[in-house]
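Attaching a single structure in structure tokens format; questions to follow.
Every protein chain of the complex appears in place save one, which is left out.
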Amino acid sequence: MSDHEQRTPVELQGLAANDPHLQPASKNPKQAERVIAVCFVLGIIFVAAFGACFWINAQPWKIGATLGAGLSFLGIGLVAWGKYLMPQGPFVEDRHDLANSTDDRDAFAAAIVQRGGDVVKRRKLLGGLLGAGMGIFGVVAMFPLLRSLGPLPKKTLDSTDWRKGTYAVDITGRRVRVGDLAVGSIVTVYPEGTQNTDRGQAVDQTVLIRISNENFTTMKGRENWGPQGYLAYSKLCTHLGCPVGLYEQELQVLVCPCHQSTFNVLNGAEPEFGPAPRPLPQLPLYVDASGYIRAQSDFDQPVGPGFWERS
Amino acid sequence: MKTSLLKRSLILPTLALISLGPILLFVGGANASGHTPYQTTRKNAGTPNSSTVKKNKSGVVISYGNSAIMYNAPSSTLDTLGEALFMQNCASCHGTKANGVPANGVAAAYPDLVGLGPATIDFWIDSGRMPAADPRVVEAPRRFARLTPDQALAVAAWVNSLDPSLPDIPTPNLKNANAADGAALFALNCAACHTIEGDGDALANSTFAPSLRDIPAFQVVEAIRTGPGDMPRFTGNLSDYQVRDIVDYVTTEIQHPQNPGGLGLGGLGPVAEGFVALLLGVGVLALVGFWVGERE
Partner (left out) sequence: MSIDVPNTRRAKAQAKGPFGSVGKILDELDDRLGVAKGGRTFMDKIFPDHWSFMLGEIALYSFVILLVTGVFLTLYYIPSSDLVTYHGSYLPLVGQRVSEAYASTVNLSFAVRGGLLMRQMHHWSCDIFVGAIVVHMARVFFTGAFRKPRELNWSIGLTLLTLAIINGFLGYSLPDDLISGTGIRIAYSIVLAMPVVGTYIAFWLFGGNFPGTAIIPRFFILHVLIIPGIMLALVGAHLYLLVRQKHTQFPGKGRTEKNVVGSPMFPVFMAKTTGFLFIVGGITALLAAFAQINPIWQFGPYEASRISYAVQPDLYMAFLDGALRIWPSWTFHSFGHTIPFEVFVPAIVFPGLVFGLCYMWPTIERIFTKDNELHNLLDRPINRPKRTAAGVSVGMLIVVLFFASSTDVIANFFHVSLEEVLIAMRVLVVITPLISYPVTYKICKELQAAKGGKRKVANTVTRSEEGEYVATPAPVYVDDLHSDLAAMQVPRFIAPAPDDVEEGSGTRVVER
């Protein structure tokens, strides 16, 4: 057996053990080591505290604060170790050309072009048929991803559930009577029976406001649409479909809270400001013999935002 | 190769003119309204749908309500005090007869207060909106109240005596209120203007929906029932029980949010969160990165 040490002495090629590159960056490594040790101890304490807070189900801020402090201290300690105590370098590495030699590139290109060309040149018909098959498959492969997801729109967007004689009810299902609203009041109404359904809420939602005690005409042709001062407009904004629930009774405007489109209540909800392009459709109303507010018919146009098929 | 001074001095104005066209089109693409506000007739505040209605000898309703909210007309003993306070603080704009005709001003320049009900008058004075600090502003903002609650009640009593009307001064009883119903009604009826967290926001034509953080319970009822300013009024379509539930929700969760997740960030939602994430999150981490990395 030789007289060597327990391990073979490690020889650094071309680099002395006290080379400045291998020295820590800190001017006072012992001091840095103490600070990092403190960081780690604090980190351990806080991480343990996090465990304790979690165990006793403490308030969320305590759990989060201990976790955050613990991780931060551990991280700061680790970064400081790497930055101040490890070999400061700087070290260098050569970049080798990514590109291969011209010969290799030629061989690569030849493999694809020549081999492929040889095969297809002799079998042009097969190549064409394969291409056509892949193309058609590519198109129809989209069908399960798209068509199975949902129904065709058809005419779904063109109408709501309001019909001739439909009672207007509020969210609790209570029918609205002519004496319910004072001048300057607003209530969201739905066709009777739909107030708790998706379609009732999303499509049929209508604002009912009372602007006067006498019949009100918003524009020509709508003379009997506003009995005793009641006006009903679709609540779906014609910009992007947000509910236009914001009513200012002195300015007589409906404002959409999403992008601040402003609709003039008195002339058929014409948009006066903001990005909405069309007025809110108006629902023709009448008051029946018992004093209930009812619709004369559906809206005269599709409600909500625009789409291609909207004529 | 230098462009001549003439060419350079022409480039900017040309660019400005070319871009001015689309800018004007783009900016003027929306025309703000120019119509005059429609003066609503406010003398129909709805009939009380309550179980107890008490009238005085002349048949005037002096109190109505139920276990949720009791409405009481102010006592007529306050009339003289009210008249004196009114002449002192309000008559210069609203006129000595409270009909909006000031002594030496334009007729109907200021709102006619007769027949609006005592709750209306009480609300405007108690919330500090009246007497108006600047009569020319579009709408009077909430301020500290200049008259004490008793004085406000007196003024309301006197104005009401000119033409006794409804609604009367409410006193809500929140003992059996259902906060969940209140939350649902608030979301449907109130959040569109006041925001779901009750912080208020800017509305059209320089009007503002105020924050609900500092308002006492009875004032919430007054506002809902009387519809002050641009706020719509909710009369027959909300029962007293529903209004009580809304008031309970406002005075508990809106005004004292639990905020278990930490600081509420002003209730501004994603706007504030975005700023905090960018400045405190990415900013602090970038600074840490500045320490971790080198400077060259």
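We call the chains A and B, going by the order they appear; numbering starts again at 1 in every chain.
Note that in this section a contact is a pair of C-beta atoms (placed from the backbone, for glycine too) under 8 Å apart; a residue touches a chain by one contact, two chains touch by 3 or more.
Source: prediction; values computed, not measured.
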Hidden-chain contact residue, picked from the options A:T156, A:T172 or A:N213: A:T156
Residue ranges of chain A at the interface with the undisplayed chain: 1-2, 4, 6-8, 10-15, 20-22, 54, 57, 60-65, 67-83, 86-95, 98, 146-147, 149-153, 156-157, 171, 188, 190, 198-199, 201-203, 205, 235, 239-243, 245-246, 257-261, 271, 273-278, 304-311
Touching residues on chain B - with respect to the absent chain: 15, 19, 22-23, 26-27, 29-30, 32, 178-184, 187-188, 191-197, 199-206, 208-209, 249, 252-253, 257-265, 268-271, 273-274, 276-278, 280-282, 284-286, 288-296
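Quick note on the criterion: only the chains that are shown with their structure count from here on.
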Contact footprint of chain B on chain A as seen in their complex: 59-61, 79, 83, 170-171, 176-177, 179-188, 209, 211-213, 243, 245-253, 255, 257, 260, 262, 264, 266, 272-275
Footprint of chain A on chain B - complex, ascending: 30-33, 35, 37-42, 44-47, 184, 188-189, 191-193, 201, 203-205, 207, 227, 229-237, 260-262, 291-292
